[in-house]
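With one protein chain removed, the remaining protein chains of the complex are shown where they sit.
So, chain A:
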Amino acid sequence: MPSLSPITRRRLAVFRHQRRAWWSLWAFGLLFVLSLGAELIANDKPLLVQYQQQWYFPMLVDYPDTVFDGFLPTAADYHDDFTRNAIESDGWMLWAPIPFSYDTLDEYLDHPAPSPPDGRHWLGTDDQGRDVLARVIYGFRLSVIFALVLTAGSLVLGVLAGGVQGYFGGKVDLIGQRLTEIWSGLPVLFLLIILASLVEPNLWWLLGIMLLFSWLGLVDIVRAEFLRARNLEYVRAAKAMGLPSHLIMWRHVLPNAMVATLTFIPFLFTGAITTLTALDFLGFGLPPGSPSLGELVAQGKNNLQAPWLGITAFMTLAVMLSLLVFIGEGIRDAFDPRHVQSASGNTTPQGSPAHEQ
């Protein structure tokens, strides 16, 4: 489509008009973009090294110790005093603002791990001596990407299944509905726990299993919209024009169903993040060592003497989920037709005028 349709433009205006949702979107977007560059913010290798008039990029390339006058052919440890002195004697290093990655064990701690926040570790370390801030940044990125992929996947499956059931109706609908009901009766959590004992669960396993079930929530909404839309006059006109079903669904029915679907997306999204966190908390989630917010929550619970762990985990989740809920509210209101009508002025919904008595 060459330009935005007027309805979309009005919805955008309503959304922008809601300051809380609009700012939340910007804040969340900014956080996500920043976390995409997590390697530039928190890294246990220098971003750039100049040594003996030569440039090195330790962030991208693994250099052996021997390059920097060491004895071992293993990868260089830039926190090691020997290497550090060697480089700084004939060049310099550019470090990321946080010189630790999510899995860096800091061997030079002043306190026993978990160590409290100080100048070296801004949010302290966890009980294995890893930097909490670095883990939060990487964990945030992982959660959001997980949720994005899961939401996109459920969207495709849910719209496809709901669309086919709603558009064709009749027997297709009847059988499809019964199948989804049976499918949704399977206990997801048990499946994940059983899986955790059979295979080493990684990100893709989790994603796959969750995807098998998360689309079910969308089916009913999309199906209802398709059921309604298939009898709209312009859909019947398209049918009378001889267009094949897939074109009618794609061009005429889907845009209608998208309104209800889009409203649902933020809630799918927050649901995905919470589920991942919960699984990690219980220990059935990502493999040990992965940067995960759920694991941080578990650490906070196990180390009540180190409140920075629990507080950080809580604040991260609270801010992230609140921003998403605000955005979700904004989207829901923007798609509310009663708001669209009064887009120019206030955004409060109006009751029906002139009701008798």
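Here is the rule we use: contacts are C-beta pairs under 8 Å (C-beta built on N, C-alpha and C of every residue); 3 or more make two chains touch, one makes a residue touch a chain; residues count from 1.
Note that contacts and distances are computed from a predicted model.
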Per UniProt, and picking from "Cytochrome c oxidase subunit 1", "Tryptophan synthase beta chain", "ABC-type dipeptide transporter" or "Glutathione-dependent formaldehyde dehydrogenase", the hidden chain is "ABC-type dipeptide transporter"
Full-complex touch with the removed chain, picking from A:I194, A:L247 or A:A318, is A:L247
Out of A:A238, A:L268, A:L309 or A:L323, the sole contact with the unshown chain comes from A:A238
Absent-chain interface residues of chain A come out as 5-7, 232-234, 236-244, 247, 251-252, 255, 350, 353-354, 356-357
